[in-house]
Structures are given as C-alpha cells and as structure tokens.
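All protein chains but one are shown in place.
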Amino acid sequence: MASIGLINYATFMGTMIGIYGVLALGLNIQWGVTGLFNAGIAGFFAVGAYLSALITASPSPERIMGWELPVAVGWLGAMAGAALIAWPIGRICLRFRSDYLAIATIGVAEVIRLVLRTEEGLSGGARGITGVPRPFGGLEYSLSQFAYFALVIAVLLVVYWALERQLAAPWGRMMKAIRDNEQAAAAMGKNVEKRRLEAFVLGAAVMGLAGALYVHFMRAITPEAIDPMIATFLVWIMLILGGSGNNRGAILGAIIVWIIWSMSEFITDQLPAEIATQAKYIRVFLIGLMLQLILRFRPEGLLPEESGQRTSPHLPPSR
Amino acid sequence: MKKKILASLSALALGGAIASAPAMAQNVKVAYLVAITGPIAGMAPMMVQSMKFAAEQVNAQGGIGNGGKLDPQVYDSGCNPQLATDAATKAVNVNGVIGIVGPSCSGPVIAVANSVSVPAGVLLVTSSGTSPKISTLDDKDLVFRTVPSDDYQGRALARALKARGIDKVAVTYLNNDYGLGLAEAFADEFQKQGGTITASRAHEDKKASYRSDLAELAKGGADTLVVFAYGNSSGLTILRQAIENGFFKNFVGADGMRDEGMVKTLGPDNLKPLLVSAPAGATGAGFEKFGKDFKATGGDPNGTFAATSYDAAFLMALAIEKAGGDKAKLPQALREVATAPGEPILPGEWAKAKKLIAEGKDIDYKGAAGDHEFDAHGDVPGSYILYKVSSSGFAEVERMK
Amino acid sequence: MSATAARDRPQPILIMHQVRGGYGDADILQGVSLTVMPQEIVVIVGPNGAGKSTAMKAVFGLVRIRSGAIVFDGEDITGWSPDRIVRRGISYVPQVDNVFREMTVHENLEMGAFLAKGDLSAAFDRIYALFPDLKAKRHALAGDLSGGQRQMVAIGRALMLEPQLLLLDEPTAGLSPKYMQQIFQICRDVRDSGVSILLVEQHAKQALAFCDRGYVLATGANRHEGSGRELLENPEIAQMFLGG
Partner (left out) sequence: MMEFLNFYVVPGIVTGSIYALGAIGITLIFGILRFGHFAHGDLATSGAYLALGATALLGLTPWAALPVAMLLTALLAYGIHRLFYRHLESRPKILTVIASLGIGMMLRSVVQVVWGVDPLAYGSGIARAQAFGPLMLRPREIATLALTLALVATLLAFLRYSKWGKAMRAMSDNPDLARLCGVDNDGVTRLTWFIVGALAAASGFCLGINTELTTMMGWSAMLSMFAAAVLGGVGRVEGAVVGGLVIGLAEELSVLVVPSPYKSATAFVILLAILLLRPQGIFKGKVL
C-alpha cells in the first residue's frame, strides 16, 4: 500500500526531525545564544538516551538499574544526567576561548562512548540495552508510529516555548549581551562565567532529552548510535543552515537537513552499482561542502536572528 | 527515484488504486541493508556483491513467481542504528519491500527489528549480526540469521583448541559486540573444558601501538594468543606487532581474522603460526558450489560474511517463492525451505527449487555457509572449519565440533 | 606663534588638518589639527577620553578618517595603510604590547627593520649606541625586561628603519619617575639625531616641561596649543590638569 507506506515514512521522518529539532534547540542555547562551541553533542545525547533507557527498561542481570519507571521519569533523568556531565566540563573549559571547549567536548563524547562500550555492567557494553518501552508502543505499527511522532512534536513545541520564554526573560537578553560584548557585560557587573555555564548546562540537558526521545523511539540503544557524524555534525549543519540564535531557525534547519540527508539516498540508489558505494561517501562530502558554502555566503542562516542588537552575525565572545 | 516518488504520490492521490494489483504478476522488492559506510565498511563490497549474485541467479533462472523478477534495493545501514532504521523505514514504507536482508552489525539489527521491521511485520534475515542478544528479541518469529551467534563459534573454537592440546591461552578482543560475544563464549567453554585463560583484555581499534597491551597479555606465560578482532583492522596491527616483537608462539582467530588482505600484507610465511575458525557448510558441497560460481563472477567466496550474505539473500528469495509473495506467510515459508526434511537444494539451484516448490514438494536449502536449520529463535547452529595459512590463502585443517 | 616656529625651516614635516573620524559609527575626533616641525618634540595632552591616542593612531592609518587630511613631508597620506606609512618614514610605538615578548631584544630590533633590505649592522650600531643598556641585554627575551627597558626596546625597534617621524603613545605609562626622565632624555637624544617626535602623554606637567611644543585636546578637538612653557604657564590649563 503505497499511500500508507508514504505516510509511515513521513511519520518516521517527522519523528527523526523532531528529535533532531530538540538537539538543534539545545545547540542553539549553547552556540546561537551564548557562543559556546560544543563539538561533542553525541556525548550528551548518549548520556540522555542511556539513562532514560536504564530508568525505564526492565531489570537485567547483566547490568545495573532497569527500574521500570514511567517514561517521563526517564526523560527527567536524561536531562539531569546530561546536565551533570556538562557541569564540570563547563567549569573547566568556559574560562577559555571556545576552541578549548570544542576539543574538550570532542574528548568527552569519545570518553562517554568508550565507557558505554566497555562497562557492560553499566550500559550493556557493546551489546547495548534492548527492551526499552515506548509510549503508545502497544498500538498497531502505523498508529504507534504516529502517536509517538505526535508526542515528539509536542515535546519539541514545549521545549521551543520554554526556550523562547527564557530568551525573552532578562536571562536571555543578558546572554545575548554577554555574547555580543563580553567586556561590556562584565563591566556591568554580571557574572559572565556563571551565566555561560548555565547556558552550557541547559543546552546539554536539552540534548539529553533528545537522546531520551530517540531511545524510546528505537526501543534500544547501542554504542554505535554515538557517532560524531550522525549525532554531532549533522546538528551543527542544521543550526548553521537554519540560523543560529533563532530557535525557529534551528527547527527549520533540522527539517531541511534531515530531509536532504534522508532523501539523498533515494538519488544515490539510482546510481550504477560500481559507484553506488562511493556515492555514500560523496553524500558526506556534499554535506561538508554545504557547510562551507553556508558559512561563506549566508552565515546568518535561512532565518537570521531577529533582534537588532547584533552588529555582525555570529559574534561569539572573543578573547 | 523521482519517478518512484511520483508514482507513490499519484497512488496516494488515487486512493491506493495501484496498490490493489495482484502481487505475483510483478517484481518483488527486497531490501539489502549493508554497512557500506562506517566501521566495517571494508567488508561491505563483498557482502553486497554476494547478495546481488544471489538475486542475479534467481532472475536468470526464471525469476520469482509467474515471470516476476527479484528487485533488490541496496541501502547503507552504516553500522549505525539511526542510519539503519532510516534506511529500513524507507525500504519498507516507501519502496515497499517485503523482506529485509541485513542490516550489518548487531546494534542496527536490534534497532531495526524493534522499531521498524517487527512492528511492520516484515521478515528480516541478517547475515552478519552475530550478537547473542538477537536470539532473545521479542521478534514474533520475524528475525532470522544465517550467521551463527557468536556463542557457537566461541565455544566451538574453545573445544577445538583444547582438543589440539592447547591448555593455556591469552585472549584479546575488539571492544564491540562481535569481539565481546566471542570472548565471553570462548572463555566460558575453555574453562569448562579445563583450560586456563592467563589474561583477557579488550582493546579499541585504530590505535597505533598495541605493544603495551601485548606485553600485559604475555605476562601470564601463555604461548598462544587468541585474537577476536577483524583482520582488516586492529587484528592486523596486533598480529603484526606480536610477531615483530616475538610475543607468543601461536595465534588463533575467529572468522573476522580470516582475511586474505591480512595474509597479503603480513606475508603468508609470517602467519604460519595462525589458526582461524570460520563457519562452513555442513557437507562442504554448498560452499564448494558457491565458491566456484562466485569466483567465476569475480567474487571472493572467502570474504568475511560473503557466504552468509549469499545464503540470506537466496533464502529470502526461496521463502518469497514458497509464500507466493505473501508477506504474512514469509516466516513460515522461510522455515520450510531452510529446514529438513526436503529435497536438498544447493546454492544457485534456483530453477530446481522453483520447480519443486511449484510441484508442492518440500525443499531443504543446504547453503554456502551451512545447512541453516533454524531453531526457535531463528538462529542457526554453527558448523566451523579450522584453517591455517598457506601460500595461497587459507587451507582447511579440520572440521570443528 | 611660539619661539621655536621662528627658526628658519621651510615647512612642517606633519600636518593634520581638521581630522574627524573614529572606530565604529561614532566619531571620536571632532576636528583635530596639528603640525610637527622637523627636529621637534610635540606632545599631546588632555583629559581621559579626549581622543589623544586616537589622534595619533589616525596619523598612522589605524583609524577610519571621515574628513580632513593628513600630510606628511609634503605628501597626502590620508587613508594609507600602516605598512605603506611605515615605508614612507613614520614609525609608531603603541602604548601596550609594544614588544615581541617571546623574542630577544636583538630580534625585536630586527623585526623593526623587517622591510629593510641589505646589511643592518649600521642600524644596530646606531640603536645600541643610543641605548647602551640594550646592548648588554641583546640576547635576553624582551618579555623578561623591566618596563623601562621594554620601552627602550620598543623605541629602538621603531627607529630601526630611520624614520623621519616617531609616534609614541604614552611611553612613560606605568614607569617610575626615574625611568620617565630616562625616556624623556632618550626622546631628546632621538630628536637631536634628526627625528621628529609626536607623543601622547598622561603626565602633562612633566611632558610639557620637556617638549618643544604641545597641544591640549578635549572632547576630540583642539583646545590650546603653544610652546611647553606657554602652556604650563596658562592658568586655565593649570586648573584643568595640573592643580586640581
């Protein structure tokens, strides 16, 4: 049934876009609003996914936890866990320019991946965790997919609404002031480092939530899901394309990039077999090239930040 | 592809009018999900080639049903669950495949089964997902594999070594589901048989040096090192550094180490002390026939997972034929064509199988990688051959029990 | 005009005429005019935020100039890039970060002559003669020197290309009175070797006492000018900076 099939596919794609949209919103707090370069999104995503899985899945003799608690508890746990990891990293690295944060977050993601792969008693090791419950998972396939899609979109909207409120509040205005002119903000007596740490931790919590949304959608998680390309780089492209500093831009970026990423396979499938294998790599190349072109020709993204305070697009604090 | 999307869209507009056409009069789509990119990308080309080879044989010998063709669609599962589920969703929902061969790697198999194929009622046969966890999935009998669980091979290898009088070994394994699964099963069985494991250490791949790892492993005094890794990755580096530095006298590996490229790189003479196990056809006839045919088309029948991938693709085709293209009947059909009793069918004997199925006779596929007598979990018991390195690649030493 | 202007000289080496400009959209300079004669030390003083340093940077092409003109040695250099101005014969010593801290004294001087071709030994001899202290420390890292010595390195670096005009931005900032007098003495020596000097000073009293001529800026525009002594004796200026 082609029509139902297409709807199913659209539902799947919509769910993935929703999850990536939440990731992009999390990155937007860190980079778009505060100018913090987090290159280890995958790590916070993974912490959220694993924690939510451990909280909600049934117990297993091979690993810890498995508390069979409600999914909502898992989500809260995911956010708290990711925030807890982000805090010390932020404490150490936010004193420096963002390059250091970038390399440190790459490292964090790598260490998290190593721990999750190695510590069987904690995370199921290389075999991961299966049997993670999904809200509405008992329904018939299409219906269950659609119900979860609706749930993810609802979460996305709640996160969006909460962040918009936060940005409109004095906190958000202060963050932008710090990003655009740190010296001036510091001179005004604001505790710059503390505010930036708050933004970093908040962003990480949102990324953890995205991980939780993901794990309940897949009903399982293995360390392979923590791939820098899929879980970090794609998110960066989404935010930069959509328009960093703008929450709606982040979501738009998630929609466009995931559709391009997913649809491009339909095109590479049509290539002759000899070059079809290569085409998968060309796809990655083109994504990288897309980033270069956006940075050069439309650095403000498709939906630029609205506030007129900024003198130039993307002006993170410079030291 | 545009056309396909357009067609689907028009079908949507027409309220699914096209979809009601009889299934067997036309081509049957199956998805081949292979990790073309990602960590095991090196094995992918031979896996794809062997799967496509199976499809070509089917189509050359009468195709599916009444003049239909098998239409395989290759997707990249990237050894990554996000990519694999995305690909599987596209395959099932957009391209309308009725069965999935693959995906590669156990993580993606579990993810695809959980979130796509089982909920959608699509048969999945993986040729390279070896994690014991796949056995216990709540899969409504929709998940099968032509590659034995790591559990079997690890145990068989342990028994074989013990039988050869090796009592003391050190083990190093790649820190993923493949290496871990093998190492655990091996250790359990080896110790049950009374052997001693002096040291067992996991390692990450892609490191420049494993010499300190090797030194640690060697401290226990074993002169045999068991390496559960891939011969085109860390396994190669570890063997090279072990031989160069004179660690251990003998080396043992599993199917991941049966890598022709590794032999070429290190030189067959240097690898004399290496023994590897690999799944084998129970009679050997299946593998021989597949090997001869596949080589003739430029394939490497010894390529990692080449034989299991061929079998998975061929079995999928047999099941579709048997089920008359009915998605719901596929799992039952797969069990019927794969398991005894029945007229034996060897790899490539599509025309014969098709005729027998049409006559309503029971068939029993004896594949390139084994007999594929599926158990209740959809697993196959492994039968294995122990190989040594010869100047022309790998030579059989003995069958393992 | 002042007494020094009575000397028989054909024309000023530097003329800054009604310059307006700044860094961003706001103009800090609201019409600054000044002249420097050959072999003359001219000092710019004024309260904080008066645009003293900005006026000097405008000469060196580091400020966006909206209107007005800068003429050096008979040539209009308005809007030139700093490296072109260096080649033309003006050297500039910034107030802070004015040495290469990780390089030796000798290497600092070498960098000053980066644009020069050919043998530099004569230039080194000249500078080391002017700053005997530096010769002893020639292989020390500039970052390890005292503040006064560092200032000497900076001035020495600026003199390597034998400029006609030297721009000094608060050379005595943060120095002890002893070093301050030493720097002023160096300025006189430099002037006597044939180089004109334009400097910005925070220590107005001491600077006006030693300079040939001075300008007082306030809110980005000229307020007073005259010989050092004239300005020192002006009660309004005394009120402005010195007494209060």
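So that you can tell them apart, the chains are marked A, B and C in the order they are listed, and the count of residues begins at 1 in each.
Methods note: a residue touches a chain if its C-beta (ideal position, glycine included) is under 8 Å from a C-beta of that chain, and two chains touch if they have at least 3 such contacts.
None of the values given here were measured: they were computed from a predicted structure.
Asker: Among the chains present in the display, which ones are touched by the chain that isn't there?
Answerer: Taken over the complete structure, the missing chain's partners among displayed chains are A, B, C.
Asker: Considering the whole complex, which of B:K29, B:R201 or B:K352 touches the chain not shown?
Answerer: Residue touching the absent chain, from the options given: B:R201.
Asker: Among the options B:A41, B:A54, B:M257 or B:L318, which residue touches the chain absent from this view?
Answerer: Residue touching the chain left out of view: B:A41.
Asker: With the full complex in mind, choose from A:V158, A:I259 or A:L295 the residue touching the hidden chain.
Answerer: A:L295
Asker: Can you say which of A:L6, A:I19 or A:A39 touches the chain missing from this structure?
Answerer: Within the whole complex, the residue contacting the unshown chain is A:A39.
Asker: Touching the hidden chain in the full complex, which residues of chain A are there? Just list them.
Answerer: Given the touch definition above, chain A has residues 35, 37, 39, 89, 92-93, 95-100, 102-104, 106-108, 110-111, 114, 117-118, 229, 233, 236-237, 240, 278, 281-282, 284-285, 287-289, 291-292, 295-296, 299, 312, 314-316, 318-319 touching the missing chain.
Asker: State which residues belonging to chain B touch the missing partner chain.
Answerer: Touching the chain left out of view, chain B contributes residues 37, 41-42, 175, 201-204, 206-209, 211-216, 232-233, 236-237, 240, 243-246, 261, 264-267, 270.
Asker: So that we can see where the missing chain sits, which residues of chain C does it touch?
Answerer: The list for chain C reads 60, 82-83, 86-87, 92, 94, 97-103, 107, 110-112, 114-115, 157.
Note that in this section only the chains that are shown with their structure count from here on.
Asker: Which category does the touching pattern between chains fall into here: line, ring, star, complete, or other?
Answerer: If you draw each chain as a dot and join those that touch, the picture is no line, ring, star or complete graph.
Asker: So, what's the distance in Å between the C-alpha centres of chain C and chain A?
Answerer: Whole-Å distance between the two chain centres: 54.
Asker: Could you please state the distance in Å, as a whole number, between where the Cα atoms of chain B are centred and where those of chain C are centred?
Answerer: Computed value for the inter-centroid distance: 79 Å.
Asker: Can you give the whole-Å distance between the Cα centres of chain A and chain B?
Answerer: Distance between chain centres, rounded to whole Å: 33 Å.
Asker: Would you mind writing out the residues of chain A in touch with chain B in their complex?
Answerer: 1-9, 12-13, 16, 114, 117-118, 120, 125-128, 130-131, 141, 144-145, 214, 217-225, 227, 230-231, 262, 265-267, 269-270, 273, 276-277, 280-281, 284
Asker: Within the complex, which stretch of chain B touches chain A?
Answerer: 1, 4-5, 7-9, 11-12, 15-16, 18-19, 36-38, 44-45, 48, 52, 73-76, 78-83, 85-87, 89-90, 92-94, 96, 105-108, 110-111, 114-116, 119-121, 131-133, 137-138, 175-181, 202, 204
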